[in-house]
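Of the protein chains in this complex, one is absent; all others appear in place.
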Amino acid sequence: MSANIARATGEHVMIVAIAVVVAILIGVPLGVWAARRARAGGAALRVVDAIQTIPSLALFGFLIPIPFIGGIGMRTAIVALILYSLLPVVRNTVTGIRGVEPSVREAGVAMGFTPRQLLFEVELPLAMPSIVAGVRIATVTAIGVATIAAAIGGGGLGTLIFRGVAMVDTRLILAGALPAAALALIADVVMTMIERRLIR
Amino acid sequence: MPASIEFRGVSVDGILHDLDLRIGAGEAVAFIGRSGAGKTTSLRLINGLATPSRGTLLIDGAAPRDFIPLRRRTGYIIQGSGLFPHRTVYENVATLPRLLKWDEDKSRDDAKRLLDQLGLPFEKFATRYPRSLSGGEQQRVGIARAIIARPEILLCDEPFGALDPIVRRELQDAFTAIREERNATIVFVTHDLAEAMRVAERVIVFDQGRIVADTAARELPRHDAPAVRALVAAASLPS
Partner (left out) sequence: MKRLWLVVLLFACSKQPIVVGSKNFTESDILGELVAQKLEASRCTVDRRLHMGGSLICDAAIASGSLDAYVEYSGTALTAILHQPATTDRGAVDRTVTAAYAKRSLRWGPNLGFNNTFAMIVRRDYAQQHGLRAISDLRKVQSEVRPGFGYEFVERPDGWPGLIGRYHLDVAAPPKTMDLGLTYKALAAGEIDLIAGNSTDGLIDSLGLVALADDLHYFPPYDAAVVARTDIDRKCSGASAALASLASTIDDATMRRLNYEVDGKKRDVAEVVREFLSAPRGGGKP
């Protein structure tokens, strides 16, 4: 049993980690792009927002018949989790970048920063607390949503929960639910510490 | 080497109308006028933060095509200082040297000398963050940051506007002391006539997007344009 829990936890951590990292790699640049453009940026935010409103089980289900990224198993689960993690990351990136004081941004431009230098020297460092908060929200949410991945063969702690529900076995349910809750708690605490460090 | 600035028939829709102005290398000029008169916009045209809808801007006789290299040779001081909150005082001052890849020791020495001159002893202030400084102290750092790389042009947009009168006076004095040794063409925007006369030799008065007066500073109280008279009266200068 403990071997099962250990393996399920490992799978769970892995799919969440991969999904959140990819969500950051897509979401932060997308957020930077959206922050600069009022209309297109607003549209992008609305799309990402809409994805979040889809109930997780339904989203997993939608993805199954799609070729390449679909099917049953971990890959589909990761794709669904990436989509779910995008909103907090993108939204917080936009907020963070738009939250940079106009006078600070102007000072940078006036000093002759290229747009790239401005982004990396001024905007991103100042937006970092907000972005990390977004990553934190995404991670904690993903840990919860990942339990649904078991419904489509994605593995993770949800497997134990679903099995426990099918067998009306509270021990099995807890064997899945408690580690998941613990993971979410740990992620939240660790990331909050990082955020505090950044706000200095 | 300081640069010359020339406006030829420059207009910005709704703000400036057909501006003609020549500023010689090394001159210190004040732009003055009411809010919305066009003085700040004119200033911002010089480093490309604003774009003209008509006309030409010439720096050292040539129209700049890429403003980024020009901006690295231009100092820009604004109200509120615009210091980078996530960088220390020293890091703020050394921003341009770092960008220009100066020698680390040279940056340090120059920053130290400047900050000491501006009344912010290096040992006490170098590692502090802007939010722990008063408004006046922040602006001194802003001045240091703008002039450390010996710019050809120094643009100041009401830099002392948000400070109380005593601090403002101190900063005006510090500014004039410093600029004497740093050879730059200075354009100083202000709505305070007394300040204009203190920091510049030549005063240009804007009203409704046009220049209505362009005289030596000490001649200003005797000028007869209505806009100028109004300014002088409002400033209640000793004659």
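So that you can tell them apart, the chains are marked A and B in the order they are listed, and the count of residues begins at 1 in each.
We take it that a contact is a pair of C-beta atoms (placed from the backbone, for glycine too) under 8 Å apart; a residue touches a chain by one contact, two chains touch by 3 or more.
Please read all numbers here as calculations on a predicted model, not as lab measurements.
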| item | value |
| --- | --- |
| Chains still shown that are in contact with the chain withheld from the display | A |
| Of A:6, A:50, A:66 or A:166, the one touching the omitted chain in the full complex | A:166 |
| Touching residue (missing chain; options A:27, A:129, A:155 or A:179) | A:155 |
| For subunit A, the residues touching the chain missing from this view | 7, 64, 71-73, 150-155, 159, 162-163, 165-169, 172 |
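Here is the rule we use: only the chains that are shown with their structure count from here on.
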| item | value |
| --- | --- |
| Approximate Å spacing (C-alpha centroids) for the pair subunit A, subunit B | 46 |
| Complex interface listing, subunit A residues touching subunit B | 101, 103-104, 106-114, 117, 122, 125-126, 200 |
| Complex contacts: residues of subunit B adjacent to subunit A | 47, 49, 67-72, 74, 76, 78-86, 95-96, 99, 129, 155 |
